[in-house]
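Apart from one protein chain that is not included, each protein chain of the complex appears where it belongs.
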Amino acid sequence: MPRPLILHPDRLLPADPATRALARALYAEVAGLPIISPHGHTDPSWFAGNAPFGNATELLLVPDHYLFRMLYSQGVPLERLGIGNSDADPRAAWRILSENYHLFRGTPSRMWCDWVFAEAFGIDVLLAADTADLYFDTITAALATESFRPRALFERFNIEVIATTESPLDTLEHHVAIRASGWAGRVITAYRPDPVVDPEYIDGNGGFRENLALFSSLTGEDCFTWPGYLAAHHQRRAFFASMGATSTDHGHPTALTANLSPAEAEALFRKVSAGQFTAQEAELFRAQMLTEMAGMSIEDGLVMQLHPGSFRNHNAALFAHFGRDKGADIPSRTDYVQALKPLLDRFGNDPRLSLILFTLDESAYARELAPLAGHYPCLKLGPAWWFHDSPEGMLRFRRMTTETAGFYNTVGFNDDTRAFLSIPARHDVARRIDCGFLAELVMEHRMEDWEAAELSQGLAYDFAKQAYRL
Amino acid sequence: MPRPLILHPDRLLPADPATRALARALYAEVAGLPIISPHGHTDPSWFAGNAPFGNATELLLVPDHYLFRMLYSQGVPLERLGIGNSDADPRAAWRILSENYHLFRGTPSRMWCDWVFAEAFGIDVLLAADTADLYFDTITAALATESFRPRALFERFNIEVIATTESPLDTLEHHVAIRASGWAGRVITAYRPDPVVDPEYIDGNGGFRENLALFSSLTGEDCFTWPGYLAAHHQRRAFFASMGATSTDHGHPTALTANLSPAEAEALFRKVSAGQFTAQEAELFRAQMLTEMAGMSIEDGLVMQLHPGSFRNHNAALFAHFGRDKGADIPSRTDYVQALKPLLDRFGNDPRLSLILFTLDESAYARELAPLAGHYPCLKLGPAWWFHDSPEGMLRFRRMTTETAGFYNTVGFNDDTRAFLSIPARHDVARRIDCGFLAELVMEHRMEDWEAAELSQGLAYDFAKQAYRL
Partner (left out) sequence: MPRPLILHPDRLLPADPATRALARALYAEVAGLPIISPHGHTDPSWFAGNAPFGNATELLLVPDHYLFRMLYSQGVPLERLGIGNSDADPRAAWRILSENYHLFRGTPSRMWCDWVFAEAFGIDVLLAADTADLYFDTITAALATESFRPRALFERFNIEVIATTESPLDTLEHHVAIRASGWAGRVITAYRPDPVVDPEYIDGNGGFRENLALFSSLTGEDCFTWPGYLAAHHQRRAFFASMGATSTDHGHPTALTANLSPAEAEALFRKVSAGQFTAQEAELFRAQMLTEMAGMSIEDGLVMQLHPGSFRNHNAALFAHFGRDKGADIPSRTDYVQALKPLLDRFGNDPRLSLILFTLDESAYARELAPLAGHYPCLKLGPAWWFHDSPEGMLRFRRMTTETAGFYNTVGFNDDTRAFLSIPARHDVARRIDCGFLAELVMEHRMEDWEAAELSQGLAYDFAKQAYRL
């Protein structure tokens, strides 16, 4: 007999009864606030075209690297899940997920999925081998209905604003189409220049030099010259801003910044744009571009985000066969103190700059990031990111940053996801964890209850709007 | 008046009453499960010869580097404890431990010892200066009885299987003797090749080159040639497997692996086997040997264990006077992401390989180890190790690995000890801590109670059997 699927109203709140009562009261006030999603990876074509999503597997499993990486770690070949293999039977793939759903016990994927199943689709039994087909059929049938089209879900999810992330080479045609459609949903873009900033960039469409050629043709600038290249960035940033962008995003291997003289920067650009560079020169160029981008942000007001520290595509064979973003990105040790100094020496005290820092290296929270954000006016801390976007991960973030950086040098929550249906669940987890943490502070008389109420509202809604200038 | 010695039935369970009740219920189901001890350092001669242990000091103090390192840190000379000094009076040494037993407050040694005193020996007063002689006499008298012989204790402790750890140079005569004796206790070996893999290895019997000579005479291969050396490993691994081994164990200074061409590997071997090598070449050779061992594991099915990150014999004067394993091994920062890539590039997606990773650098749990184990099919995480084999250490391990790697990419508990009498206490601590952690997840509605019950059984028993192919 199937087990019931239960979303307990007190889930994720602290176990101590008095603390839980306080947390519950705090949470009740923020649970229904609109969603501010200032950083994520949803596909703007969903909202432009508003076409129905496909089936359960195509929507929920194939794009979710949290799910298929765990299955892969336990020996399930990716091909059987339909990844890099359009011949796979979606129902058979779904059955594999169902039979292995116990693997996700104790992980945030389990909580996000259960929310999607229960709240978005109204399913009341737990996913398992014996409910696989019921799930597949229920979800697939629902997806064919009007109320599961992208715009309907956007409205049902109470999303006030959502940012997607695009390359400077993107035409933003979907954002243009959304605006032209007259639909009131606020979907904005963000400027993610890695494909034209990283000399070592490579994807299915080519690499850095191919991208510079595209960058040139898109902007009319000669992007193989340093002035033309910089002018092209200026131009595209302005276009992105006109499509609602309030931020840029930088996904570098490290947090290294540089502060070269114009002549040095130009000489370095000549090397990398000619494809004649060492790994060290590539790193230096990325470093210099962070500082260039900071300079542009001071002019155009786009908030910078830096997401360093992921060793991308660690599994060489998997990358060769399946390409990027297949669950094989592994965090590594990340320094901020030396790395950010060149940028901070140049712009760190400029009140117009806002740079939001993320990390996958939690050892930097208390040691580097909180002290930096608790001093420099331009710095703020992004929320617990990626592998740390989880109950324990969020709690560690608060425990290790709050005492030095305070709450007000943080920026609320980012869902950072392409898993559209789980967005409310992710924000809900963050709200619950923050309310639980605040309730603890009240119980230990480190804060009054009315202060916790102000902060829970800030963390759930206000801080993200302010930090991202939304 | 002596203080009572109390082992509270709820020890180590969470303080919150409702959580404790849940934890107690989970624990009740696993408290009596047989012990699977897949990694440890008990002496097989105990079980072969079944001779009585000596006195309290000889059995409990002299071999326990947790105990004497703490005493040494507070100024007690090791000689007075009988270490490197057979003239020391065992009773006088025991009195020193007793007078200083307060030093262990808050440490796992205290919990393990108290269990041994209360459960194994039935003592009901706390160890202190005024009970030192009572303890010494009670324990020493008990050890002379039949029921305290090694095999009797093995049976009383409900040990289903225990692995010892031997060098390839070991004849395994005690394992042969155990099998020949007809005794039903399952004592198996594990293949720990460090003495013939580490060019910088040194102990009282000599170093790497002396060991290669022994390796040659033991196997009939010419272990000063690369093919002969590899053949000798193949031969000894097969012999170890015939003596029950299901695993190998590698105690390297770092986790570095390499993937040299056969010609490069052979050239490197020529240097190290000639004793003509730099520190870097020694490190590269160890690195290459991990990859060679992984290749052999794919063939013969032995599970690999990697225990990196200990700076051995940090105290130079102590090492010169007393030798290895005197409590002066200090953990250091350990990288896994870059270090393991060569091995993983070669074998990481092979379903036949199983590599269990340990660490002394907890900053790697959430940043590196959980993401690696949550992706690569060959990787699993060993339990909290050595200094972290403790209530707080185990909880940190679960909190920092579960959300990314899940429970099912972990392998249950290892006691990793030579302190035979404390083995049940160590497994009991792990079971209690895991049940407490699971109870928390249930209380916060991150998991259902029946799921926690399945997992507590897995963590206490099943996972170790499966992971070690026992």
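Should a chain be cited, it is by its letter among A and B, assigned in written order, with residues numbered from 1 in that chain.
Criterion: a residue touches a chain if its C-beta (ideal position, glycine included) is under 8 Å from a C-beta of that chain, and two chains touch if they have at least 3 such contacts.
All of these numbers come straight from a predicted model, not from anything done at the bench.
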item: Residue among A:E166, A:D194, A:E221 or A:E440 that touches the chain left out of view; value: A:E440
item: Option from A:L260, A:I330, A:A370 or A:V411 whose C-beta touches the chain left out; value: A:A370
item: Touching residues (missing chain, whole complex) on chain A; value: 14, 16, 18-19, 335, 337-338, 341, 344-345, 348-349, 351, 363, 366-368, 370-377, 379, 399-400, 402-409, 440-441, 443-448, 450-451, 454-455
item: Touch list for chain B against the chain that is not drawn; value: 3, 6, 8, 10-17, 69-70, 72-75, 102-108, 110-111, 311, 314-318, 327-333, 360-363, 387-388, 390-393
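Note that in this section only the chains that are shown with their structure count from here on.
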item: Distance from chain B to chain A - Cα centre to Cα centre, in angstrom; value: 40
